[in-house]
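Have a look at the structure below, then the notes.
Every protein chain of the complex appears in place save one, which is left out.
In order of appearance the chains are A and B, and numbering begins at 1 in each one.
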Amino acid sequence: MPSYLSRRGTRLAGVRTPPPARAPYRGPVPAVCLAIAAALLAGACGGSDAGRGPTGGTVVVATSDPDNLFPPVAVSASARTVMDQIFDHLAEIGDGLNSIGDAGFKPRLASSWTWAPDSLSITFHLDPRARWHDGVPVRSGDVVFSVRTYLDSAAGATNRQDLANIDSVTAPDSLTAVIWYGTRQPTQFFDATYQIYILPAHLLKDIPAHELRTSPFARAPIGSGRFRFVRWVPTQELVVEADTTNFRGRARLDRIIFAPIPDANAAMTKLVAGEADVYETLRPEHLAQIASRPEIGTMSYPGADYAFLQFNLRDPRTPDRPHPLFAERELRRALTMALDRRSLVKAIFDSLAVVSMGPVTRSQFTADTTLAQLPFDTARANRTLDSLGWRDRNRDSVRVRNGRPLEFTLLVPSVSRNRVLMSVLIQEQLRRIGVGVRLEQLEFTTFLDREGKGTFEAVLGAWHTDPTPSSIRQTWTTSGLVATGGSNYGSYQSPVFDALVDSAVATMDTQRGRAYYRRAYQTIIDDAAAIWLYEPRYIGGVHRRIRPTGVRADAWWADMADWTIDPARRLPRDKIGLRAPSPPSTPTP
Amino acid sequence: MWRVTWARLRSDRPSMVALGVLAVIAAAALLAPALAAYDPNATIDFVAMRNQAPTVAHPFGTDVFSRDVLSRVLYGARVSLSVGVLAMTVAITAGTAWGACAGFAGPRLDNLMMRVVDAFLSIPRILLAIAVLAAVERIVPVGLVLFIGLTGWFGVSRIVRAEVLAARDKEYAVSARALGAGRLRLFLHHLLPNVAAPILVAATLGVGNVIVLEAGLSYLGRGIQPPAASWGNIIFDGVDQLTTAWWVPVFPGLAIIATVMALNALGDGLRDALDPRQLRAP
Partner (left out) sequence: MGRYLARRVRDGLVVVFIVTTVTFVLIHAAPGDPFSGQSDSSRLSPAVRAQWRHEFALDRPLPVQYARYLWNVARGDFGISFARNEPVATALARALPNTLLLMATALTLSFAAGMGIGVVQAVRHGRFTDRLLRAGSLAFYSMPDFWLALMMMLLFADRLRLLPATGAVDVATHALLSPAGRLADRLLHLVLPALTLTLLSAAGIARYQRSAMLDAATEEFVRTARAKGLTERRIWLRHILRNALVPVISVFGLAFPALLGGTVLIERVFAWPGMGRLTVEAIGARDYPVVLASVIVGSAMVVVGNLLADVLHAAADPRLRRTA
């Protein structure tokens, strides 16, 4: 049994994956490599039989309904889970999630690529065997169409701004596509691959761009991935089945059923009852239940989110003035030291999260666990507050300075159970050093509204990171201030931090980039722009007859086409086989 | 009239039991600081003491934050009961005013005003409350009381209007008007005492409804905001752990049922006591 199927799945050391030192592949990817990568990710290496394993079987994934299946505009995580089965990128990011240059990237629709000497264009050579699920071959015209659609404002692609560096796309011949860039940047390969799904031009080109998101295609897509779309009955099921003639080989599973089960307890019940096979995010209280069930294993992946208590450094009423409390660096540091983050995280997540180290997650290649953190030290926090003039006349009440009580309002999105729990505990811990916290639970839309307008004192925020660490430019630097269209809601501004991030983002060298990022992280940690709270580590429940492979940090589902089901333990639903219209040939890669 | 009513009520055993139950619950709410063994908002030990099953030290167990559920239920009684009573007061006031205006108004205005009431009555109250509460960013207790009150007066206004319509042509009203009494005076002095009885019954039943409604809103995260405890949000705090820590949602739920049952029984008793026509069976 592979070690990532640890029964409790809670004892994973070394969450961060070392970037695999491998040459890029040419041609189809042997699935065994994915399995090795998966084993690497799990921090251990074990004999895996993926790649030689049996085909067949039905996996039921407990998830939520996607908003849309048209890749440029779909926003929900559940949509990505499905789209990654149906669609392909030109190349797939490596398991180390490196985003600089093309190191670690694996061929997908492009079997190879070449950089122009000036690095201002990349030429992608398409795999001639690639076909859409309707049988039409994938050609460079599809690449041109896809890139243009992503760049077309009328299509409303969610990540259009991230693609601003792409200047144009051309197709010298039917199997060659060239993407041209405005400037030389470390992430330009990442932009063209990770950010863009290749869409079938022959089915979409006659639809006006602004109607694509509501077109029938968005609800019944045709792609080139190893699974093809079968049907979607919202609130009931979304089914994909193995594309038996796929150029990268038939998916080992026959079928994945995505079952929209919105509530964690219900999903858990289904999992325990054997009605669902995969539930991606177990809650701490489910761990014991899972452990007592021999038929359910776990898969663990670090995830890509970090959560924090963000201070607004500006006065929410008059934004051109500093915040009366939080503009003071020492106060922010004192509040950080007053929180026993380790216990908080333990209490709420058990083993399902670790203390966040800064504006970075452990799945990113710039993660660095040696960053110096502010300690949990209430005595020091108390001394600092005393020295700043915040006095607590009668113990056990709120400190006061010049008639102003040391109190603030903390906004919490009610939809996030974890943050709601966290907020109550924070309130309680800060009360002990004489700091009053008023909690305000908001609907998510309202929460985002207040955050975006800067009308808050402090928020329990969270960011979902993509593999590029450069996104902190949008979220924490001066150039990310809300006034300039960014997402630095707390208005933290530090010239040192800004300069370090700028250097880090621009460098083409992985080592130097890492060093710059490290110094930038240390700066913002020392400045306590936020209290870095936690980074969830996800543990999914998986039925034991299933052998997952390639559980990638940002996408556990990335290699579902290579998951297998133990033939000896098949359930009735595993034996249905394919009722697909396509010929039952099973080419092996 | 009230003395007769009281005498009748006293002979109705369910009503007396209900009054007793309500007295106990109200006393528990008032004496919560003395009765509760723990600070209702204090986490006892949020690493070791979370979701503890009921024991002697914690008869109702502890919740996900390691807070003592019994203490929270006791303090929650204060919040839930006051929200119930206050919101109902708001509803009665608004409903009486609207109903009286409609009753005195001409047929056209009356018709329009009653269509508005119909409209609101045709939206399920919980949906209306959700929509209204979505429009406010910050839910403060006063606001919640006002919102629940202002979405709960439609039934009362119907009762009052019907009574006004029925009563305004009666002899005493006609004679009072003949003596030059204004409409407001007529209403306050002559009609209000007559509508008081059905309003009292409606209010007693209504307080129970409000407590249930607040619980429902809390279940959606739109009720009384933490850390303050209300019976509704204690249940809400426990919903996620329903299968592993059943005691968190069960006990406040039982408190709600006891209270609302008592209110309903009392309301029934009051109705019977106030309306001799409905005296039970031969």
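In this section, contacts are C-beta pairs under 8 Å (C-beta built on N, C-alpha and C of every residue); 3 or more make two chains touch, one makes a residue touch a chain.
What you are looking at is a predicted structure, and each value in this text was computed from that prediction instead of being measured.
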Residue of A:Gly141, A:Gly156, A:Pro405 or A:Pro567 in touch with the missing chain, whole complex considered: A:Gly156
Kindly state which of the options B:Ala32, B:Ile139 or B:Ile235 is in contact with the chain not pictured. B:Ile235
Among B:Leu31, B:Leu109 or B:Ala134, exactly one should touch the missing chain; which is it? B:Ala134
Touch with the omitted chain, as defined above, among A:Leu97, A:Val143 or A:Val239: A:Val239
Of B:Leu19, B:Ala36, B:Ala97 or B:Leu121, which residue touches the hidden chain? B:Leu121
Considering the whole complex rather than only what is displayed, give the residues of chain A touching the chain that is not shown. 58, 60, 65, 67-68, 70, 73, 75-77, 153-154, 156-158, 160-161, 210, 213-214, 218-219, 234-237, 239, 257, 259-263, 265-266, 269-270, 273, 275-276, 305, 415, 443-446, 448-450, 452, 461-464, 485, 487, 573, 576
Just checking the interface: what residues of chain B touch the absent partner chain? 14, 115-116, 118-127, 130-132, 134-135, 137, 208, 212, 215-216, 219-220, 232, 235, 239, 242-243, 246, 249-250, 253, 256-257, 260-261, 263-265, 278-282
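Everything below uses one rule, namely that only the chains that are shown with their structure count from here on.
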Could you put a whole-Å number on the gap between the CA centroids of chain A and chain B? 46
Okay, in this complex, where on chain A does chain B touch? 264-265, 268-269, 283, 285, 288-289, 343-344, 346-347, 414-415, 417, 420-421, 424-425, 427-428, 439-443, 446, 450
Seen from chain B, its contact residues with chain A in the complex are 41-43, 46-47, 50-51, 64-66, 134, 137-139, 221, 225-227, 240-245
